[in-house]
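Note that one protein chain of the assembly has been removed; the remaining protein chains are unaltered in position.
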Amino acid sequence: MKQSWFTIEENKPLTSSVYRMVLSGDTSAITASGQFVNIKLDGFFLRRPISVCDYNDSTLTILYKVVGKGTEKMATLLPADKLDILTGLGNGYDTAKSGNTPVLIGGGVGVPPMFRLAKNLVAEGKSPIVVLGFQTAAEVFYKEEFEALGVDVHIATADGSVGVKGFVTDVVKSLSAYTYFYTCGPEPMLRALSDCTTTSGQLSFEERMGCGFGACMGCSCKTKYGNKRICKDGPVLEKEEIIW
Amino acid sequence: MKQSWFTIEENKPLTSSVYRMVLSGDTSAITASGQFVNIKLDGFFLRRPISVCDYNDSTLTILYKVVGKGTEKMATLLPADKLDILTGLGNGYDTAKSGNTPVLIGGGVGVPPMFRLAKNLVAEGKSPIVVLGFQTAAEVFYKEEFEALGVDVHIATADGSVGVKGFVTDVVKSLSAYTYFYTCGPEPMLRALSDCTTTSGQLSFEERMGCGFGACMGCSCKTKYGNKRICKDGPVLEKEEIIW
Amino acid sequence: MVNNLNTKVTLSGLTLDNPVIPASGTFGFGYEFAELYDINILGSFSFKGTTREPRFGNDLPRIAECTSGLINSVGLQNPGIDKVISEELPKMRQVFHKPVIANISGFSVDEYAYSCEKIDKEDQVGIIEVNVSCPNVHHGGMSFGTSPEAAAEVTRAVKAVTTKPVYIKLSPNVADIASIAKACEDAGADGISLINTLMGMRINLKTQKPVIANKMGGFSGSAIFPVAVRMVYQVYEAVNIPVIGMGGVSSAEDVIEMMLAGATAVQVGAANLIDPFACKNIIEDLPTVMQKYGITDLKEIIGGAHK
Partner (left out) sequence: MVNNLNTKVTLSGLTLDNPVIPASGTFGFGYEFAELYDINILGSFSFKGTTREPRFGNDLPRIAECTSGLINSVGLQNPGIDKVISEELPKMRQVFHKPVIANISGFSVDEYAYSCEKIDKEDQVGIIEVNVSCPNVHHGGMSFGTSPEAAAEVTRAVKAVTTKPVYIKLSPNVADIASIAKACEDAGADGISLINTLMGMRINLKTQKPVIANKMGGFSGSAIFPVAVRMVYQVYEAVNIPVIGMGGVSSAEDVIEMMLAGATAVQVGAANLIDPFACKNIIEDLPTVMQKYGITDLKEIIGGAHK
């Protein structure tokens, strides 16, 4: 974990409510896809946890949805504005278990961490299948970016306005074979995936956080392997340990 | 009274701790010299009261000294930054009583309101004498600006590094004749002036304020003419009504 | 589409156009604010705390800044009940034409009864709000509001001499707010107002002395909102009379949160001091915020968080 100042390079809407923010700064504490950062915003007491979508030595990319006052404020920030960010938080996804053709399932704002995960898997010579779920065509983002990685991308929308009509589970059930699964998204989706997947897998959870780095016990949940802090021992949990 | 947004045009140090800020915006609520404005600063609950130093139809000039966190913050603001300001607060000085050669005495950050007052008196065809008191030469500000009004300017410094060595009272006592006095500055100075002046006069007071516009009774003081709110019935009081 | 929204609420038979009420001590007798906007858009307002005798209040400084709030120790400066009736209310009537909330303070049971009996006769008074946060001079100076018995005693004394709805305004500086509210209800109170200010202190690092001349004072503003919501929630569970919620309210969202906790109407205090248009803005924002959260009739959400 590291605390440092980042400078906003870009902050643009991808859809009516989802923004991409690119920041420059010290990313050295980030060690895995599926980790998150915790962002201090002027006028708000708690930091806002946001997944790492992508990063390199000196830039960090996050995708966030405006859902409340904090993310509303983020959407008003401008290039050159500076943000105090804690980086390198959480365990992140373990790609060692993936097998050759893992399926990566992102729902809504669960899509961002899948991007860096897919990139890593491709770099490791694997062939991930990506399934992205949205409500409707207008809410779809990052389809092209995933395609540019050379991976197979399936879209599911609740209203069928693009891709498969239905849920990500419908797509996953229709896949002929996959070696493992990784997912991030709303809890009902995670649960449905846990039920319908035929392999082991890793699921990323969201929880309201006090600190985001393991100090306050604000985010503890019970698992079959004992109590875990979503922020430090998670946000990624193994399918087998989760108590629904 | 009016609440409106002003845009900073200039914010520059005049001395090591006193800044001039020029703002553009709606000044229509300002009706007299000696009035003040109340400035909202991000991150601070209460507004900061600052005297009007000068104004015209669309700009407002204030001079402020950095003494705490709020004024520290003000000193970091940049041109184009916007501020929520309440204008037209307080009674201000009454020039009708001045006679032909009133003496205007400003001590430290009590200097600013004297500037507009002097300007108004000159415009009314009167010949004000200005006495400004500071600790030392390095803290002197606005001497040239007063001189440019064509008025007689006396400086007193505690260490004698410029002008008369001593206090503004020493200068006032040495004046051969004046018709009235107006003053603003630290309370001990006001009291000393009230004692040593030979005419009637008006004195401007500072007090910690809740609202600044007469609603909270946070700034009430007793006078010989009844209870007065420094923010609304003041900040200017007549020499005769003050209970020291 | 904003037309279908209903913001009306009813306090003891008194229907307000909306639940937004400036809190006592932050709105004077209304006429300072009437210079800024037509204050008849308000649900009502609670006027400056009035006592039997005129009071100058405490020494200066009376105000200290805090993170997201302020401390005041005005000390109930007011011209006394007689002058309030003869001078302030007539001036108020010029600018405000709805029933008003009369905020009454006292330092003995008799004093409360005396002032309430007088104010009860004023036509424009819709509700009498009895502030029991004052020290009881006959009992070692502990505030009436810190004991169920003392609060009940004041309630009974006031109810005996008045005809209008009596709301007891409680102090939050207690361990068990529900028991005090219940004692007031049992003693005949028609409603409960809460919270008054939390006792607080700031020290000036330069002088090494308390900022406030009186040392301690009443802390209020957005900082205290979570304490206020909690107490409104607890009192709503404890009593069957209406609750007026306050403490740190500064937005239409805060109004809705207070109502969900159990408030029938909501007062706005410190926010008026830093933004004289606070209540106007809140009232104007209410319809939009109601729509955002799918609320069509405000009174239906009262106590909604208890479901």
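Going by the order they are written in, the chains are A, B and C; count residues from 1 in each one.
Keep this in mind: a contact is a pair of C-beta atoms (placed from the backbone, for glycine too) under 8 Å apart; a residue touches a chain by one contact, two chains touch by 3 or more.
Quantities reported herein were computed from a predicted structural model and do not represent experimental measurements.
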Partners of the unshown chain among those that are drawn: A, C
Touching residue (missing chain; options A:Y93, A:F115 or A:F213): A:F213
Residue among C:V229, C:I244, C:A265 or C:L298 touching the omitted chain: C:V229
Contact residue for the chain not shown (choose from C:D190, C:E257 or C:D275): C:E257
Absent-chain interface as seen on subunit A, which is shown: 1, 3, 40, 44-47, 86, 207-211, 213-222, 227, 232
Touching residues (missing chain, whole complex) on subunit C: 64, 66-69, 71, 142, 146, 173-176, 198-203, 205-206, 208-210, 215-216, 219, 222-227, 229-230, 233, 248, 253, 256-257, 260-261, 293, 301, 304-305, 307
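We adopt the following convention: only the chains that are shown with their structure count from here on.
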Rounded Å distance between subunit A and subunit B, as computed from the means of their C-alpha atoms: 57
Length of the line joining the C-alpha centres of subunit A and subunit C, rounded to whole Å: 46
Touching two or more other chains - residues of subunit B: none
